[in-house]
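Okay, structure first, notes after.
Every protein chain but one is kept in place in this view of the complex.
After this line comes chain A, so read on.
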Amino acid sequence: MLSHWRQYLAISPFFVVFGVFSFFPVFYSLYLAFQRWDGMGTMEFVGLQQFRFLWTDPVFWMSIRNTLVIWVLSTVPTLFGALVLATLLHSVRRFKGFYRIALYLPNVTSIVAVSIFFGAVFSNNFGLVNAILGTVGISPVPWLSNPWLIKLVIALLMTWMWTGYNMIIYLAGLQAIPTQIYEAAKLDGAGPVRTFFQITMPIMRPIILFTVIISTINGLQSFSEPQVLFGSNAANPNLGGPGQAGLTTLLYFYQSAFVNNDYGYGAAMVWAFFVLIMVLVVVNWRLVQRGRKS
């Protein structure tokens, strides 16, 4: 092993950076979860107190509910839309490159810019959507103050951003399926819908599993979207908008730790949330796997 020291040296920068900026902070935050700390003064060991607070904090549970609702509202259309788009794109003959770039573009746009744009488009009083609805005689819809519509707008934003990303992954999967299988299906007289559900879907299962897990992790970490959408509200910054309907768990964590200077509580919160994400990933994995065994 030592004889390969040059190779290890060559790959070491990543591990050094990872250790300093990722590995150490992760475990330091675990240590912090048992302390009370305002960021500057002395730390005070409080045992499990932070977790007890967390257990009885209605805002924390509400933030979890918000996160889950936003996650479901965004992941389902994202993955479904991505699969449909990928299938369409797979059969397209001309301008393939253009479509791929056009559909992937939303994902590389800055979340902050997109959120500001969505905020303007869905604005209650002067937004584009309400203006269009107004021309056909529909009264303005309170997109950014109704608790459900707030979640819908955030989910829509995330769908818009992530559909193209998942589509590219699906497209890669589709292209790996040998054409002979499709030819055989055609000879047996299977239509396009039947082919999709009986051939494409089963073969794509591992890829779908991958995107489901990635989407779970990404979707549950939604933070910038509500933060920017409701950030300029001077009386109520970083609280997730009217009625805290857009308060995701990570936004609540940010608010507790960095706005309220309650770092210990913030650390406890993200660790509890980490456990939740792990549980959901396992559940997802089991759900997608189950079909395969039967």
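Everything below uses one rule, namely that a residue touches a chain if its C-beta (ideal position, glycine included) is under 8 Å from a C-beta of that chain, and two chains touch if they have at least 3 such contacts; residues count from 1.
Methods note: contacts and distances are computed from a predicted model.
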Which of "Ferredoxin-like protein", "Proteasome subunit beta", "Putative acyl-CoA dehydrogenase" or "Cellobiose transport system substrate-binding protein" is the UniProt protein name of the chain not shown? "Cellobiose transport system substrate-binding protein"
Among A:Ser3, A:Ser22, A:Ser91 or A:Asn125, the residue in touch with the chain that has been omitted: A:Asn125
Sites on chain A contacted by the missing partner chain, in the whole complex: 36, 38-41, 50, 53, 56-59, 119, 123-126, 142, 144-147, 230, 232-233, 235-236, 239, 241-245, 255, 258-262, 265
